[in-house]
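Incomplete set of chains, arranged as in the complex.
By letter and in written order, the chains are A and B; residue numbering begins at 1 in each of them.
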Amino acid sequence: MPEMTLVQAINEGIRFSLELDPSVVVLGEDVGKNGGVFRTTEGLWDTFGDERVIDTPLAEAGIIGASIGMAVNGLRPIAEIQFMGFIYPGFEQIVTHAARLRTRTQGQYPASLVVRVPYGGGIRAPELHSDSTESLFVHIPGLKVVVPSTPYDAKGLLLAAVRDPDPVIYLEPMKIYRAFRGEVPDREYEVPLGCARQVREGEDVTLIAWGAMVPLAEQAARILAKKGISCDLIDLRSLYPLDEKTIIGSVKKTGRAVIVHEAPKTAGLGAELTALIDEHAFLWLEAPVTRVTGFDVPVPMFALEDDFRPNLCRIEEAVDQVINF
Amino acid sequence: MVDLKQMERVGIQLVRPDGHLTETGRDVWERMPEDRKRAFYQWMVQVRLFDRRSVTLQRQGRIGTYAPMEGQEAAQVGSALALGKEDWIFPSYREHGVAMVAGMPLDRILLYWMGRVEGNRAPEGVRVLPPYVPIATQIPQAMGAAWAAKMKREPSVAVAYFGDGATSEGDFHEACNFAGVFRLPVVFFCQNNHYAISVPFSRQSAVPTVAERASAYAIRGIQVDGNDVLAVYTAMEEAVRRGKNGEGATLIEAVTYRRGAHTTADDATRYREDSEVREWTEEKDPIARYERLLMEEGLLTPDRARKWEQRCRETVEAAVKEAEAAPAPPPSHLFAHVYKDLPPELVRQRRQLTGGDETHA
């Protein structure tokens, strides 16, 4: 099986989607001739032409609004927003329309589209390029939100997202775009939305992470294992819907949970996960659910980004804390 | 065909406020089939009666806040009659006239104003999207639908209906710009009724017309007398033809006036002069003008007018009855169309709402 980076796997996923379904189109800034600023769409413009891989003007509301209109009229758009920090001009179109069109039209126009968004920090990107505001989208009923953390999942989730009847925000953790390679089957396959990935089995504490936090949590789990603490590590993959069964099941087993995310803490997705666990596994909990997150400050410029982001030390401390509560 | 190019920027008028045809108007008129001439009238009357009835229904508490469109009948009917079944309509909240002409059943329109989401859904084959309440958001979507048609090589246009106020939003700009760059078969149909709620157009725009904004996008811009149904129809027909011919987008500004308040929750006397309202009502009414023309042309008699009005009233009444009799969906209908398949948390929430009664809505 070929080994690829996350970026290559996403590219594969898009390529397969374009090949398999003539109604799929890709649109966004620099996605065509340039192959995307991260090369995610590399080669697609050459293969599928200017009508299916479209460089648009610089206007996010235009891109997402157009995508909704295309979906209404029978296409399957994959829109790219260049960085999560630049999705906000298109926020209204997502929140007010993409998310609600199925309900508003009683199933007639479900706005089946995918919005791909590189997100998160850790790559010393310029200012305002490192937002991680996934919880904003998770709060909006009608949307689905997914994040791959392995090349395998990247392709499979993308194929699933494109075929999904509902609008999907597909987040791409930039930090691990090229951090490692993984096996990616050279065929059509789907990783179903709504299912978490059990990365590692353990008994003492549940670790929940997604995107670029997964390899970090894995590393933490390995270190902790040496100290005799065994972690049940869950890669959420699907931020909405949540795989409650896996999450709750794990916490019932371990009695303890640590959530790791890059976004600021207050009202981040960690809060929802805590509340979910509290609701469904209250009697099993041996310690408060603990969040290791970005601090509640604007995502800093890169000189301080390592101080802002969760790190091994903070994860270990949190695990210590819940173990010794 | 009428050479609209010449008339750009001056505002096209084919029927004068006194009901007389202009010279070009006469040309257009001669070539127009009689049933179309009648249709203009019939729809305008029907739309107005529906609108008035709706205002009353709101006063009686039988529907919620309502956005009246009286005064804009020519703009809506004229433009909608120029569209085919293959064309897409992305309306604002004031386009009841457009929706009706396009095939939206009257009772559904009423249901919408009763706060019933079922009123949003068009019958099969009627390409009318639900009313777009957040201003200007429909414009990029219409552009996208037009783009899809172009890619699929389908001869169809998409029309975004919006008001003068909407032209201040970024969405208007982005949509027009895409339409220009990609030469899309979209029609931007702006009913300039002079106000965005209380804000006059002069505070909305430093240029005196909406139409001239088209030049910033290299798309065609036309200003028409929006109370002249013939002019509106002709402009729209041409825009549709151009769109389907691959000649790109058109921005039509139909200059008109809403006689009533912004919505039934608004008090228009706070920001409009009586004299202004009177002028538009008494001198520039879209129906009176056209009625006069039809009578003069021998296509209408007072008697037939009365009969038609009667028939419209019946149609409207029947729709009111139907809407009011439409069985209310159960509370669980909240969950019916959020996702194709409900995630577990939502299944639980629905159960919570229904108290365990799991029958589908």
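Note that in this section a contact is a pair of C-beta atoms (placed from the backbone, for glycine too) under 8 Å apart; a residue touches a chain by one contact, two chains touch by 3 or more.
Computed from a predicted structure; not experimentally measured.
The stoichiometry of the whole complex, written in the labels shown, is A x2, B x2.
As a working rule, only the chains that are shown with their structure count from here on.
Averaged C-alpha coordinates put the centre of subunit A at 40 Å from the centre of subunit B.
Remark: subunit A residues 25, 51, 56-57, 59, 61-62, 64-75, 77, 89, 92-93, 96-97, 102-110, 141-142, 144, 165-166, 194, 240-242, 244-245 touch subunit B in the complex.
For subunit B in complex with subunit A, the residues that touch the partner chain are 88, 90, 117-118, 120-122, 129-130, 134, 137, 139-149, 151-152, 158, 170-171, 174-175, 177-178, 181, 336-340, 343-346.
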